[in-house]
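Heads up: the structure comes next, in structure tokens.
The other protein chains are all here in position, but one chain of the complex has been omitted.
Take a look at chain A:
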Amino acid sequence: MSHEKLHRFQIALLIFNTQTGVVLFILPRTVATYFGTNGWIALIFMFLPITLNILLITSVYRLGRGASIFAILKSGIPRFLLFPIYLVMGSGLAMVGCLVIKQYVMIYQLLIFPQTPDIVLKLVVDIIVFLLVTKGIYNISKANVFFVALLITMVPLSFIFMKDFDITRMSSFFFKEGKDFGQGFIKVYGSFMGYELSLFLFPYAEKGKKWLKYIHLGNSMTVLVYLLVTVICYGFFNYKELVHLSFPLLDMFGYLYFPFVERVQNFLYSLFLVSILITGGMYYWSSQAVFTELIPRLPWKWVLFFVMASTFIVAFIPKSLIEVEDWFNVLIYLQLGVAIVIPLLALLALLIQKGRKRHA
């Protein structure tokens, strides 16, 4: 029978869909708040550090000759040191997955179901995510192809706004009236998070190094979509208006009308569920991979169940979207840790391993 490997283009789509999520609805506001006029240019600047970060991750794959990140770390770093790292990493990744879903359902509750407890909606999404993740990474990537196809249908809709796009709203100033560039960079960097999960895909990808380029492709797709949305929002509204809009993209979609249907923002936001399933699902899958490394005797589906069940309980704590955003502000640092520190640790482990071999 066919022995499936993750097709490289599927990896690109997986990275793209893990990166995009609810953040797309908030991004124009974030960019406008922190970078002010023509803040969308910050996204282009962001491309460089992220590309460097991806190069760091891919160098681990190249030097480790395709071994899994856990095998590399284990080969050079003592287990007692790895244990707390895995524990923090696994819990952090699971919390990111949980909060991504929590944020989505809270916005949903705000927009459509004000009387339904958000936790009920979260339970529904969690069940779907659980069913998705238990199918394994190959099937997640296959489902993701269809999910991306559904999301891509939204891209042509953006061009409908071209007639309302006014270049004068963009202003001729750059980065004026913004606040706290440092914080802004971290927030925007956080909106690109998701590519770091490629660390866990090493054993599942095709053999060879070709697929590594496709992580960049996935990231480039994200940058393009973010740019498209942000630029259109800047030209449709203006940066001052954007600062005051909670979900600029949804407000923009609110102007859409067709002969049979109008005010489609609710439907389009519902469609974004498929992106949330992948973002949440991939973080839960990665968390499960880390915890399975810690408790190899427990079947991975049970590990996933316990991880999801415990984060579900934690999800009761944040009561508002602002609280969720505050939690995210903390978790961004953990994500950065996974994206930068873990590959550096892996490179160190490879160096130690090489040194040992030389002595032997």
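The rule is short, and it goes like this: a residue touches a chain if its C-beta (ideal position, glycine included) is under 8 Å from a C-beta of that chain, and two chains touch if they have at least 3 such contacts; residues count from 1.
One rule holds in what follows: contacts and distances are computed from a predicted model.
Only one of "Phosphate transport system permease protein PstA", "Spore germination protein", "ABC transporter ATP-binding protein" or "Acetolactate synthase" fits the UniProt record of the hidden chain, and that name is "Spore germination protein".
Within the set A:Tyr257, A:Trp302, A:Phe316 or A:Tyr333, the residue that contacts the chain not displayed is A:Tyr257. Among A:Phe147, A:Tyr226, A:Tyr239 or A:Phe328, the one in contact with the hidden chain is A:Phe147. If you put the hidden chain back, the residue from A:Ala42, A:Leu273, A:Ala289 or A:Ile342 that touches it is A:Leu273.
Checked against the full complex, the candidates A:Leu82, A:Leu121, A:Leu199 or A:Val229 give a single residue touching the omitted chain, namely A:Leu121. Interface residues of chain A with the unshown chain, by the touch rule above, are 1-2, 4, 7, 9-10, 108, 112-113, 121, 124-125, 128, 131-132, 135, 139-147, 149-150, 257, 259-264, 266-267, 270-271, 273-274, 277.
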